[in-house]
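This is the structure I have questions about; it appears just below.
Shown here: the complex without one of its protein chains, the others still in place.
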Amino acid sequence: MIPLEYYLVVSAALFSLGLFGLLTRKNAINVLMSVELIFNSGNINLVAFSRFVSGDLDGQVFALFVIAIAACEAAVALAIVMSLFRHLKSVSLEGASALKG
Amino acid sequence: METLAPKIIFWFFAALMLGSALIVVHGKNLVHSGFALLATFFSTAVFYALLGADFLAGAQVLIYVGGILILLLFGVMLTNRIFDVNLRTETFQVVPSALVSAGVFAMLTLVILKTPWRQVSLLEEGPTTEKIGNLLVTTYLLPFEVVSVLLLVALLGAAMLVRRRSDL
Partner (left out) sequence: MIGGVTVQRLDTIASLKYFTPEIVVVFTMMAVLLLDLVAMKRSRGERRVLIVAPALIGLAVALFYSVRLAESPAAGLFSGMVAQDGFGSVLRIVFLVTSIFVLLFTLHSRELSSVHPGELVVLLLTVTAALMWMSNAVNLLMIYLALETVSIASYIMVGYLKGDRLSNEASLKYILFGAISTGTMLFGMSLLYGLAGTLDLYGIRSALANQEILVESGPALMVIILMVLAGIGFKMATVPFHFWCPDVYTGAPTPVTAFLSVGPKVAGFAVLVRFFYGGMARPEGEAGFAMVGAVNWQAILIGISILTMTLGNVTALLQTNLKRLLAYSSIAHAGYIMMGAVVLSGEGIQAMVAYVVIYLFMNLGAFLVVIVVHNAVGSFDIKDYAGIWRRSPLLTVLMGIFLFSLMGIPPFAGFLAKWYVFAAVIRADLGWFAVVGVLNSAVGAFYYIKILKTMFLEGDDVPEPSSPLELHPMHAGLLLLLAVPNIIGLLLWGYLDRITEYSQKLLEIL
């Protein structure tokens, strides 16, 4: 059987890759994809812990809700991206600089 | 021999997951990244199955692959003129970000390996669908209702943001 730690390390790697994507990507949709990786890594943790540590299904139920929430977030994010695209004809984050940090 | 199959599956899909994730975060072509994401999501579903979460694996494929991924690909298609070479995406600050991510990964791995996770013996194996269903209408009834409100609002909001007539 695969030990718990193996799953956790893989999900940590997934998280780190997602983080890398967030830090480097300019295209808003690419950033969204990276964020989805992060959500998935959290979910893997939850399911793995549910199996190994908790012995009940709480983690799986949480993961299920996260999937639903991520779907909502992706839908709204894409709607916002569409809306912005109409204005700028581009979804590069460099272009979205009318608001100065 | 019996315990070899899960190991092979695990390593294969772990490699697939991380490899495709690398393409997602660093690939030059946006559509390629989108399809790589498909592989990542699918590998995650396989992981869920390996962990005994059969319902969740199905839900992952249905919702993530069948829903979110399609949505993302639509987004890619609608915001780029795919007949141009416009799908090349640029990146910035690659090296410092890679160092930061590697650092985070190292730190997380260290923490994971050093922490004594208390492990219990497994509870009954078997299909989880009925148990999850039960939980959703007993213990987790409130979140279940709240998430339906969330879904309504997300639907509403997304539709409102995208429609053309602004005074409707």
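Should a chain be cited, it is by its letter among A and B, assigned in written order, with residues numbered from 1 in that chain.
Convention: contacts are C-beta pairs under 8 Å (C-beta built on N, C-alpha and C of every residue); 3 or more make two chains touch, one makes a residue touch a chain.
None of these values were measured; they are calculated from a predicted model.
The omitted chain makes contact with subunit B at the following residues, 107-108, 110-112, 114-118, 120, 138-143, 146-147, 149-150, 152-154, 156-158, 160-161, 166-168.
Listed by residue number, the positions of subunit A touching the unshown chain are 8, 15, 18, 22, 28, 31-32, 35, 38-39, 41-43, 45-46, 48-50, 53-55, 58-59, 61-62, 65-66, 69, 72-73, 76-77, 80-81, 83-84, 87-88, 96, 98-99, 101.
Here is the rule we use: only the chains that are shown with their structure count from here on.
Taken in their complex, subunit B has these residues touching subunit A: 3, 6-7, 10, 14, 17-18, 21-22, 24-26, 30, 33-34, 37, 40-41, 44, 47-48, 50-53, 55-56, 59-60, 63-64, 67-68, 71-72, 74-76, 78-79, 89-94, 96-98, 100-102, 104-105, 108-109, 112-113, 117-123, 128, 131-132, 135-136, 140, 143, 147, 150-151, 154-155, 157-159, 161-162.
Remark: subunit A residues 1-2, 4-10, 12-21, 23-27, 29-30, 32-34, 36-37, 40, 43-44, 47-57, 60-61, 63-65, 67-76, 78-83, 85, 90-91 touch subunit B in the complex.
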